[in-house]
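Omission of a single protein chain aside, the complex is shown with its protein chains in their original locations.
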Amino acid sequence: MDNAHMNLTLKVWRQKDAKTAGKFETYKAENISPDMSFLEMLDVVNESLTKTGAEPIHFDHDCREGICGMCSLYINGHPHGPKRAITTCQLHMRSFTDGETITIEPWRAAPFPVMKDLAVDRSAFDRIQQAGGYISINTGGVPDANAIPIPKVVADEAFNSATCIGCGACVAACKNASAMLFVSAKITQLGLLPQGQPERYRRVQTMVAQMDEEGFGNCTNTGACEAECPKEISLMNISTMNNDFLSAKLFRQEEVHEVQHEG
Amino acid sequence: MSLDAKVPQGPLAEKWSKHKFNLKLVNPANKRKYDVIIVGTGLAGASAAASLAELGYNVKAFCFQDSPRRAHSIAAQGGINAAKNYRNDGDSVYRLFYDTIKGGDYRAREANVHRLAEVSVNIIDQCVAQGVPFAREYGGLLDNRSFGGAQVSRTFYARGQTGQQLLLGAYSALNRQIHEGKVKMYTRTEMLDVVVVDGKAQGIITRNLKTGEIDTHTGHAVLLCTGGYGNVFYLSTNAIGSNVTAAWRAHKRGAYFANPCYTQIHPTCIPVTGTHQSKLTLMSESLRNDGRVWAPKTVETAEKLRKGQIKASDVKEDDRDYFLERKYPAFGNLVPRDVASRNAKEMSDEGRGVGTTGLAVYLDFADAIKRLGEETVRAKYGNLFDMYIQITDENPYKQPMRIYPAVHYTMGGLWVDYNLQTTVPGLYCLGEANFSDHGANRLGASALMQGLSDGYFVIPYTLGDYLATIGPKPVDANHPAFAQTKADVIAHVNKLLALKGTKTVVEYHRELGNIMWEYCGMARTAEGLTKAKGLIAALKADFWKNAIVTGQNEEINAALERAGRVADFIELGELMVTDALMRKESCGGHFRLESQTPEGEALRDDENFAFVAAWKFMGENQEEELNKEELVFENVHLAQRNYK
């Protein structure tokens, strides 16, 4: 293990609030241990900024173990940094070299407006989920858990889609700022399971309509989302969504159009 | 004062059914006339919000994160217990009840625990119906595993992400109600106080974390589902944002705080690497099924390991001390969490700890790899090993893992009666934030169970009783209590913003954590706790003089948020130390060196301490008043735990 400490130059996007224009500022991160996580490195920078009375760099973070989906930094051209299948909080400084310049930007997408510095507003994702990302059952009065057998492969596949943490790296990575990987993951999870069948074709229509309403871009199947997803959600999910959407529109008679407006 | 837990009369197994019948109902047409405030949207909060909205109440839900899906319930790995007995291996509601009471070292309320075991089965049904993708067998039915030393397989799981899947299930139910317009969701909003009107909780004061606006919200009842307070130790497996503020401010408005000193310290976490460390990462304790825990026999060897002069694999078999196997031949490496944790700390205290900081022991898989082959070990623990490699850059297939205990869960919390109501009428507390079900120690895979039990299956019944009693008259937002509480909050915020000293809030937090870990951690003494009390008091005084809080209120201000939380943690720390000092016995996660068996095990004092300690806030800088709820055990026989 290399315990030599590093000195780095950070180019960080600073923006006072949603209404003010932002710009890059340069900071020195000195005496950084390779064992630090990326966010701990920013903590160190912030501590020194605070001591000089300067405003610390604002970024979203919470669990710091790669599961809450809150951290969202675009580091040197990659959402969550250069390593595959991890979130920003799981990135360690040993992935960088002494003297390196690191550029840190917020997620860039019209539906993800910057709120301050590196933190963006991802409530669009919540609104998409609210449009139909559920099975409409009330608490109580449900059948016994083992009443419906589900093939292991199906359950496993549904799980693979369900592991999405809603961080938005897919949108950040996509050249079109498309949210389709995120949206399709939920549609696929519920669409695979027998419990999700009754609302399967309704769900895909309401969620897609809300996704469009939010102003995300379109998928061109480049696969950048899949490559940058910290949970390695497969591009197959998008095709499953497309298929369900096509079936819904071509063969279903039920008319569904519900779009929730912000506010 | 003695507290009335309102435990229903009658045989244990009938208490909940009878109680449900005796609870008053709210007329369906009247439900929409009630507003219910829910703070926190983790497992307990999201499930309660969804269930109450489905019943017809108007729910206002609040979370400080940017989405309810980020609550820290999401990080639970292992699983969720339920007395389904799908395995036909002798499990039952009574056995789950018994195991939980015993695991809690006989410091939990029997009736609550039995209810928890009863509704555990409904939780699994509910989650499956929501589309939670639990692990299944090839036959298509649900898989179970044995967890945390339980002798039956009653744990349901979704790979290592059970908490995530359950939370997303509850989140989806919540989303449906938001869509229906029955829940109004306030994200990035932090509760800063409870408004108590004529002795009843009728609203909250919040700060909008995006704009700094201080707002008033009215409700017929307030439910706190705000999680645990493990971050009082600075380093814990909790999320950075996890805090005690909502519960603590409620405490200061009259809600008693119960058993604050009961904290659970998890033995298999990845050790600290330096002062920059901001949080600790847990690895599933299933690792102890095949890994062997050891430390070097001598301080000299440990010294060489710490300096990197030799590697762990260079240490000869004779120079290793497999201390758990040596001291507990029957259970070996599988002793309960508290025992394993305490022994690891002992090793470090003796100077036999490893790693650069000396705060670690080894968890060695060399034997398992020899016995089972690397492939089998990889199949069983691959994801955990990967996580370890990711964080430490060391290969556990070649060198033993380094592990060290970390604060993981807090059993203490706001005192609640059988209905989950705190000592303030109309103020309820659910999930980890309350004290109710785990006694002095929580069993593995029981936290998720309790959060969902409270939210899905308990509060929908018990809250109705209270609401029916007070009636649907709208809450008067013009009552002076609202303006007064809001003014108090604004004054507190301004007081924090006025701090322009020399030390950062994080530094205070770290210092508090060091004090708590040192004196109120795995082993506690009267002497140490007394010392800690003085240290915390000094820290508190210094904080209000020398801390730095940057920025203003009218903006996103993480420094201000953190400062408010740390200020509350400091006060909570004082109470924890007071509680730990009062409880002269050892029990569960609370180990007093003065109270141990000749073999060095935790020695309870049932005669003097079989009670819940519920503390009443008496004013700033006043000693809190101790109130006792005597614990009556009608069904289980109190016995000394023995893992020899």
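Per-chain residue numbering starts at 1, and chain names A and B are given in the order in which the chains are listed.
Keep in mind that, in the parts below, a residue touches a chain if its C-beta (ideal position, glycine included) is under 8 Å from a C-beta of that chain, and two chains touch if they have at least 3 such contacts.
Just so we're on the same page, contacts and distances are computed from a predicted model.
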Identify the UniProt protein name of the omitted chain, choosing among "Amino acid/amide ABC transporter membrane protein 2, HAAT family", "NADH-quinone oxidoreductase subunit L", "Succinate dehydrogenase" or "Alpha-D-ribose 1-methylphosphonate 5-phosphate C-P lyase". "Succinate dehydrogenase"
Considering the complete assembly, the absent chain touches shown chains A
Using the document's definition of touch, tell me which of A:Q129, A:S178 or A:Q195 contacts the absent chain. A:S178
Per the definition of touch given earlier, which of A:L181, A:V208 or A:I233 contacts the omitted chain? A:V208
In chain A, positions touching the absent partner: 11, 13, 24, 74, 76-78, 82, 103, 105, 108-111, 173, 175-178, 180, 208-209, 211-212, 215-224, 227-228, 235-236, 238-246, 249, 255, 257
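Note that in this section only the chains that are shown with their structure count from here on.
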Any idea how many Å lie between the Cα centroids of chain A and chain B? 27
Touching residues on chain A, where the partner in the complex is chain B: 1, 3, 16-17, 33-37, 39-41, 43-44, 47, 50-51, 53-56, 58, 60-65, 67-70, 86, 90, 92, 94, 115-116, 119, 121-123, 125-126, 129-140, 142-146, 148-152, 155-156, 158-159, 162-163, 165-166, 189-190, 193, 195-196, 260
If we count contacts the way the header does, which residues on chain B are in touch with chain A in the complex? 47, 50-51, 54, 65-72, 74-75, 84, 86, 122, 124-142, 158-159, 161, 164-165, 168, 171-173, 175-176, 178-179, 185, 187, 210, 237, 239-241, 273-274, 276-279, 281-282, 356, 390-394, 456-457, 460, 500, 502, 504, 506-507, 548, 550-551, 555-556, 558-559
